[in-house]
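The complex is shown incomplete by one protein chain, all other protein chains being positioned as in the whole.
Now for chain A:
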Amino acid sequence: MMSFYYSYQPLIDFFLIAVGLGYSQQLALRAGVFSIATAGFSALGAYATAILVTRYGAPVPLAILVSAVVGMAVSYVLSVPLARLRGAFQAIATLAFVQVVIALLLYFEGFTGGAIGISGIPRVMNTGWLLLAVLVTIYVIWSINRTSVGRVFNALRQDDSVAASLGVPIKSYYALAFVLSGLIGAVFGALRSLYVFNIEPVDFGFHAMVASLTVVVLGGRNTLLGPIAGALIMAILPELARPLAENRGILNGVILILVITFLPNGVGDELVYWLRRRLRRTPKTMSKREEGTDVVAAD
């Protein structure tokens, strides 16, 4: 076990970061917000922390807190115009947001280091802290899933006019989902910057956007297992594909197409749904149902 950990430690750490960003992406989608802004939020979080720590010698916890606040503030402001859009238009608007963030990072060179970015960031993150951050995120989303906010998010995704007809202030809940997505994205961006020594704008560009989206598409957009399964595939795949060397991208593409075709809900979601169907076959009494709910159905 330990030797496994040591040989794969960087892989595990990047897996944990990918899971966190995956949850940021998933939270928006599961509430019916077609956002791909996660890469932008993680850029804001990463730069806020990196600048505070390297330029102003701010203590790390404070820097992360500021990143979190920046993520929430920016996503809240962005949620206002976003509430007027739907579907593909939200995707385009959030794509534009990511592009604007990157353009600003390049433009304010004196502050952000321009294309070179920021280096010399202390590496204070390790597997333990990253795991803790992922576990806290999971706890919050698990709580959401088992309570009122989760019910509302699911309703928004499936038919927001039904939610409104039941008294749900839908704009506020769309904003809540987007702000939580912004918060998680910014925090994991900050943690990432405290792990990789240096950050530059390209880290948060198109590639990052596709990566966090892929985690959710592969894993699933509704269950807690989704981003874990998605990030796991993304982490293991390059290892398996090592002999293929430069054909790795092709393998990624093929796997993505296979999953979308045969497991359209994503590997993690399909697994949870399958388990739920198995549990449903047990005799239907209130107590049996409640047990089932606590184990898996609460996702």
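The rule is short, and it goes like this: contacts are C-beta pairs under 8 Å (C-beta built on N, C-alpha and C of every residue); 3 or more make two chains touch, one makes a residue touch a chain; residues count from 1.
Definition applied: contacts and distances are computed from a predicted model.
According to UniProt, the chain absent from the figure is "ABC transporter ATP-binding protein", selected among "Sulfite reductase (NADPH) hemoprotein beta-component", "ABC transporter ATP-binding protein", "Sulfide dehydrogenase [flavocytochrome c] flavoprotein chain" or "Isoquinoline 1-oxidoreductase alpha subunit". Among A:Gln9, A:Asn126 or A:Gln158, the one in contact with the hidden chain is A:Gln158.
Chain A meets the missing chain through residues 139-140, 142-144, 146-152, 154-155, 158-159, 161-170, 176, 180, 280, 284, 286, 289-290, 293.
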